[in-house]
Structure formats: C-alpha cells, structure tokens
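Every protein chain of the complex appears in place save one, which is left out.
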Amino acid sequence: MRRRFGALALAAVAGLVFAACGGTAAQPSGTGGGPPIALGGSISETGNLSADATYELQGIQLAVEQINSKGGVLGRRLTFKYYDDKSDAGTAVRLYQRLITQDKVNFLLGPYSSGITQAMASIPNKYQVVSVDAGASLPTIFKAPNKYNFSDVASSETYIEQVLPIAKQHGLNKVALLVFNSAFSLACGAARKQQAQQLGMNIVYENTYSLPVPDFSSQALGIKNAGAEVIIGCTYYPDAIGIAQALNRVGYKPTMFAETVGPPEAGFVKTLGPIANGIITNTQWWPSLHTPGNSQFVSSFKSKYGIDPDYHAASGYAAVQILAEGIRRAGAIDQNKVRAALLKGNIPTVQGTWNCDQYGLPVGIKNYLAQYQGGVMKLVYPENVAEAPIQIPYTGA
Amino acid sequence: MPPSALGSLRSLTRRLTVGGATGVGWPRHEIALGVAFLVAAALIGLLTSGYLLQFATDIFTFMAMAYGWNLISGMTGYVSFGQIAFYGLGAYGTALLILHGHVPWYVAAPVAGAVAALLALVLGGVMLRLRGIFFALGMFGLVQILSILFSQWQFAGGGQGLILPGALTAHAVYAETVLVAIFAFALNLYYSRSALGLKAMAIRDDEEAAAAMGVHTTRVKIVTFVLSAIPPAIVAGLVAWNRSYIDPPSMFDPSVDFQAILFSLLGGMGTLWGPALGTVILELVGEQIWAQFPEFQLGLFGLLVVLIVVFFPGGVVSVLRRFGWLPRPVIMAPSELPRGSPPALAGEAGGDGPVLEVRGLSVRFGGVTALRDVDLEVRRGETVSIIGANGAGKTTLFNVITGFVRPTRGEVLFKGRPIKGWSVTQLAEAGIGRTFQIPRPMESLTVWENVLLAALNGRRKHAAVDQAAWVIRALGMEAIWLEPVVNLPPGHRRQVELARALALQPDVILLDEVMAGMNREEQEKIRDAIRTLHEYGVSAVAGVEHVVAAIVDLCDRIVVLDFGQKIADGEPQQVLRDPAVIGAYLGEAG
Partner (left out) sequence: MLILQLLVNGVLLAGMYLLMAQSLNLIFGVMRIVNFAQGTMIAVAGLFTVWLATRIGLNPFLAIPIVFVAMFWIGAIVERLLLRRITLRGTQGELMTLMVTFGISFVLINVALKAWGSEYVSLPYLQSSWRLGPIEFAKSLVIAGAFGTVLSAALFSWLNFTGSGKALLATSQSRIGAGTCGIDAGRMSTLAFALGSALAAAAGTVLVLVTPLGPQSGNDLTILCFVVIALGGLGDYLGAILGALVVGVAQSVLGFYLGGNVQVLLPYILLILIMLFIPRGLSLSRLAR
C-alpha cells in the first residue's frame, strides 16, 4: 500500500497547482468540459509479479497521457490513480474498495495476474463500477455474476493453441506436456491436453511440477525416454529456462518445443544463448502488427520509457483505449450505459479490434506464435502477419 | 469516569479474577485500553463502510492471527513459521462447507475453525515432537506440503482454486472478524492468568525442568497448539467468503504469516497486549512510513524484525513496562502471602519398605560407562548423601531415577514398583522431586510462579496456593517471593530450585549439588530445610562434591561413587574413615 496520505497529499497539491495554472500547461484546448474522469487500479509495483505488472502500468499511463493530449474523453481529462498491491491479493481487495469508496474513481482498470484479478472481481460487481482488466486470462473470473468486469486478454486456454495443429500437419504425433502448478498454467495445460486428444495425437509424457524444481533433468530424461516429438510447456519464466537447459544437458532435441510464458522476456535469450533458438512461444501482440495506432504506440512507448513495449504494455494500453471508447459511446459517466456500449464491442485497439461475449471475455484478441531465430524473437504465425516462416525442427545449441 | 465508579469497576473485576485477588489486579489503564479497543471497533462498524471498513477488517484479521501465533510461539515458546497452515485449512474448510454443505458463511467459518482445531490435534501430535529450530522450519515445510497437496486435490478446486458464490457482506464479516479477534484475545488473557498459561510459560523457559515439576508438557503443548489454530482458521474462512475466491498460493502464503509474526514481535511476543498493539501500530503508523518508500517495503520489514529482536526483544510492551504500564500479572498471586499450612505427613502410605531402590544399574553413553552395577536403597524419611568427584556418576544416577536417562541395564523401583518406561512427568507426579546441578528455575517467572508451578501438580488451585505459600515461608523466602527469578543471585536460585522440588510434596527428593556456591547463611537455610524434610517423612538424597562437611552431620548414610561404581555405603563416620574412600576421593580432594 500504499502511499495513502502521502500520495493523497501529493495529488491534492498537484491538483491545486493545475487549478492555479488555469490549464495553461498540460491542458490542451478543447478540454475543460467538466471535472476529470478518474480511472483507478492497483498495480504490483513490488513483489514477485512486479516485472510484468510494471509494463502494464506503463502502457496504461501512456494511453491516459495520449488520450488527454488529444482532448480527453467527452471533453474531460482522464486521470489514473493507482496504488501498489505488493503482488498480494488481500491488499488488492482493500485497495479497490478504497478507490471506489474513498477516492471515488469513476472506472476501474484491473490489476496484474489472474489470481489477484479473481480476488478483486466481485468488487466492481458489488459497487456497479465498470472494470476493464488487462492482466487476467482465466475465463472463470468473468463468468456471471461478475458482469461489470471486461477483459482484453486472450483466455489462458488459447495460449500456444496453434502449435499442436501445426505439429500434426508436419506428421508429428508424440506429445509431452509439462505444466506448472498454477491456476493459469493448469487451465492452459488442460486445454492443450484436450486439444491433443481431439487431434488424435499421443500424449507420451505428462507432468505437473511446482517451483522451485532445482533441476529439470529428471523430467528431461522422462521426455527423452518417452521419445516425445512435441514439447508443450505451460510455464512461467524460471521453469521455461530450466526445462530448456535440462533438455540440452540430457542431449535431447524435440522436433517442436513450445513454452507459454517466459520466452518473450528479454532475459530469456540472454540466459539460454543458442539453446533458445527454435523455441516457440505465445504473444498477444507484436510491434510489427498493422493494428490501429500500433506503430505510433511502439515509438512513443520507446521514447517515453526507453525500452521496447511487450504484450503486457500493449494490453494495459488497450484497456484504457477500450474504456475510453466505451465512455465516449455511452456519452456519459453512467456505468450501465458504458457497460452496454462495451458489450457492443467493435472497438479499435493496438491489439486489434476488440469485441466481447456476454461475459466480457474478448472475442478477436488473437494469439500469435513467435519463435527465437538466430537469437532474435520473430513473429512466425499466422502466416499473413509473420516476419519469418516457422522453423521446424527445433535447433537449440 | 468518577473515581468511585472506577473503584467499583475495579472491585468488580477483582471479584471476577481467580481466587478473589491477583498480585497486580487489573490496572486502570489496562481496562481503559480494552474499552478503547471495543469502542473503536464498535464505532468503526457503525460509522464506516467500503474501504475503511475493509481496512479495519484486515486489521482485526491480522490481530486474530497475531494472537493465535502468540499463544503457541509467545506463551509456549514454540516459534512457528507455519500457522498459516491453519489459515489455509480454515479457508478451504469454509469454502467447501459453503459450496457442498450449503452452510451459511457465518456458520461455516467457525465450523471450519473447529475442523482446523481437530486437524491441529493430529498435526500437533507429530509436529510438537520437534523442538526449537526444527519445529519452526518443520512448520514452514508443512505449509509447503499442504499447499501442494491442495493444488492436487481436484475436489477442492486443485491448482485453479475455488470460486465462492457470495461476497463482500462487509459489515457482517467485519463483526464476525472482531468477534474472532476478541476470542483470540480472551485465549491470551486466560493464558496470562491461569495455571495452564503458567505451565505453557514454564515450557517456554525450560521444557525439561517443567516436566520434572510434573507439568504434562506434551498435553499442554498440544492444547495450546490446537487453540492457536482456531483464530487464523476462522478469520481465513471470513477472508475466503469476502474475497469469493481462494487458491493454494494465496491461502498458504508464508508472507501473510510473517506479517502476523512481525505484528506480534513488535508489540511484544508472549505478552497479553503485544499482538493488538503491534498490529494496530504497524498497520496505521508503519504503513504510512512504508508508503513513502514502496520499493523498500521488504527491506524495511526485514530491518524492523532485526531491530526489534536485537534491541527491543520485548517489543512495545516492554518499553511501556519501563514506565510501569501493562505489567505482567503474577499468576494466581494472592495480594498477601498466606500463612500456608504444612502438608500432611508423607510417611503413612508407603509402609516400611524402601522408598527408592536401585538395583544393578548401569549406564553407557556410546563407549563411555557412566554407571556400573550400582545398588542403592533409600528408606522413608532417610537422608542419604552420595559423594563423589565430578564425573563419578551422581548426576547420571539422578537422571536415571527422574526419567531423563534410560539405563543400559538394571532397574529402579519407586515405592516397590519398577519405573521402567515412566516419563519425567509421571515420575514427578508419583513423588520424585529433584533439583538440577546447574539451577534451572524458570527465568521469566517470579519465585512465586516457580513454586506454584510445582505445587499445582495434582492439586486444586486453593490447595496449590496454600502449599506454595507454606514452602516459601518454610524456606524463608518471604522477602523475594514476587521477584522475577532473572534478577536473583545464584544462591537464591538454588533456593528456588529446592522450593520447587519441595512444593511437589515428593516422597523422595534428589538434591544435586544443592549447596554449591552458597554462602554460610544460605547454606544454613538449606540445612534447616533438609531437617524439615526429615520431619515430614520425605526422604532426601543429596549429591555432594565439595561441601561434604555441611551435609555430613545431617545425613543418616553416605554412599560413595567413584568412576561410576559404588565403593562405600554406610554410616557417615564409618564411611569417611574407609581407606578406599579416602584414597579415591577425600584424599585428592584434600
């Protein structure tokens, strides 16, 4: 938490300064049609989720800034008030109530990670405040009765869903499934398992693990022993690395090697070096995509923060785009009107055109496959947007 | 509040306390603090909603957890890094009851608390056999085990967690949370003023010595462990309902536990008010400070733990105590030391046979023989001295008789019954009292509590108070009876040791170097006491190395041990003239 009074005082002072300046500085012409529209959220600035959550925060802040510079929404500026939830669900629950009842924010943006979003998901419903959640991929969160929550993240069940069909086309049949013991990975693992069965593929190795596994050699031996051709890893970052290292140590190269979360992070290839080459992973967004405003997003993110955005940044950015457009179409700060507008969908974002089903789950947010090739990650699937063709087999070191 | 009203309130609470009086009574500020907490809790419940109410709910949740931890770790000294296990069990119990039993949440949480208590009974039987660091880390391990087990248990949602139907019934959840916190406080209150609490604190100070005073250590530990599991389990059920989603990582999260520990430490571990003060202070004040440095929260947390443990091991309460506030009440201390009545003669029950018989006793530690084929007989009312150099086997002999060491061969008979397999506690209860070579009084307790602890063995409260008072008077300790032992000089500590053993009202009392390091005046007091034992038919066996002269005229018989073997046994004057004895022991001792 929580910068309570300190942050409040700062915000108050900042507000006074703005008022005193009479909108000369940051206020572009055309705004001033009323008080700012307050968005609020909790972000894991510290704790074990902070790395990805920080990208999401930066995406949100950039979007707010850009929307304001274009005149805001309904002639009013947007503000984003946030607190640090320390990657803790209990803290997040408290903070969201604070945002609604103390800070009186108009709309919410979700926290990072499915677990924390799940914990706060009943709050928007209780207070009837629309929340667009950019950090949760578990579909169960959004099923009734949480009808004020919307998501702009593809469901966890769809991660690396194109891998197995491609493998099938290449005549591969033996699948190894390694699943990390967390809500998100288990949902993904279950979906991939079902998919493999539907495709008539043979699951020759299946293992669920908890962290920290000191050394994945035993699993790697199991995979080698089973002669798996395709490895599906529903992973996070450290285990994504550990599995690749262990496979290399036991000297086994599968034909296709895919891991869900982990490979897109910058440290992955630095740590693994050539072993990373050929590893396939999932991404919901890519800088080279020709989605509305994407190239501008990439360049302004880079110039503001000095780093390249990743898909967490894009989903944070898109969440603000979706919410702002919903308000604009509703024409008022009216939760039910905004909710109705969002349910109609068809909102352009950097992730593509956003639509949702009756639960607020996104329709049309695509998953793409990316692959390390020569030490660089490239978008490889679907073919119409690919930067390079997918490389099979996995090369490794 | 007018003074008269306060006065009547005090007399009311005084009447409510055990035996009509306590040593310290209920200080005004303690009642005021309690009332302040209750009024604040009620006002928050009536006046706030939303965030503030949630914040207050979180505070009372942590308070309940801190109090739970304080029972097992603060009172009993078994520092646990895994009370969050019961938090998780409570959350899952509540969730499953709501989902599958269709039990309303406000019933489900307490029921889950009871279930967690039952599980604690089972787990406690295993885990409490570990001590110190092993227990602390073992509990930490248990949490990891439970977390993974729950992630594999599909009925409980597995790794994907469980979604609960209802949520955010804020005021009702708050009210129940406050009730649980009050319940947890009441448990601590009971421990700080009851015989059970005294036994728990004795275990914290010295578990073996407590057992030698007849404390059923295992039973006390398990009861405490079970009680300490209830508050976290119930509040977790409320958290689960409020949050409407639980999964293993968030419900078995050690960092939540560590927060509760920190609150308890900051307030004052093992004190009645520590957990409440620590929780409120850190949540309100500390978080304002941390909020200024969000990126250094972990480090500040760690630094705080270090600074408190190193520089303020007693936390806030210990600082307040320097000003005389929130003192620890002396358990069951009468406002004035009663006259006490001498115990009934012990001699009647046992008949004429020897009270204690040792037959062919041998003890080997690895390759070292500590005792070889020792025989010993002690008759009722007899005083026997066992003399021998350091390492001759006196302490080992005492340790075998009191159940601390198992013999390699041979047997010990107490009042004609073999005591093979009896525990230290059982032997103390049966009537074998002892003192330790290096005194082991309970450091954090007063003289009175040390003596009372032993007097409580098999007695009701009034009889125990009477017995303790008599012992204190008999040993002439009236001047120091309310002193904490930690302030006493070594001579007085030996007196406390003897007083404790005496308060057990044993048939036989084993005195290990009871006069070592005493001045002449103190020795005289002990000599008087040993004579008193005589009068009440209590047999005494004194192990002596140096101050032979001081005891020789008191004893009926002298036994000499040398390198684990008995070399003489008989009338004092006769033994002391024995050339073998002079050669082996007295000669070199000068």
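As written, the chain order gives the labels A and B, with residue 1 at the start of each chain.
What we mean here is this: contacts are C-beta pairs under 8 Å (C-beta built on N, C-alpha and C of every residue); 3 or more make two chains touch, one makes a residue touch a chain.
Note that the structure is a prediction, hence the values are computed from the model and not measured.
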Checklist entry - Considering the whole complex, which of A:Y55, A:Y96, A:Y159 or A:Y209 touches the chain not shown? => result A:Y209
Checklist outcome for this item: The one residue from B:Q152, B:S341, B:N390 or B:Q574 touching the chain left out of view is B:Q152
Next on the checklist: One chain isn't shown here. Among B:E295, B:D375, B:E478 or B:E571, which residue touches it?
Outcome noted: B:E295
Item to check | Touching the absent chain when the full complex is considered, from B:V79, B:A392, B:V412 or B:V471 | outcome: B:V79
Checklist entry - For chain A, which residues lie in contact with the unshown chain of the complex? => result 46-48, 50-51, 178, 181, 207-219, 221-222, 225, 237-238, 241-242, 245, 248-251, 265, 267, 270-275, 397
Checklist outcome for this item: Hidden partner sits against chain B at residues 77, 79, 126-127, 129-134, 136-138, 140-142, 144-145, 148, 151-152, 204, 206-207, 254, 265, 295-306, 309-311, 313, 366-367
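Please note the rule applied: only the chains that are shown with their structure count from here on.
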Checklist entry - Of all residues in chain A, which touch chain B in the complex? => result 1-7, 45-46, 84, 86, 88-90, 93-94, 97-102, 115, 118-119, 121-123, 126, 138, 140, 181-183, 185-187, 208, 210
Checklist entry - Which positions of chain B touch chain A when the two form their complex? => result 49-52, 54-55, 58, 148, 151-152, 158-161, 163, 167-168, 239, 242-245, 247, 249-250, 253, 255-256, 287-288, 290-292, 294-295, 297-298
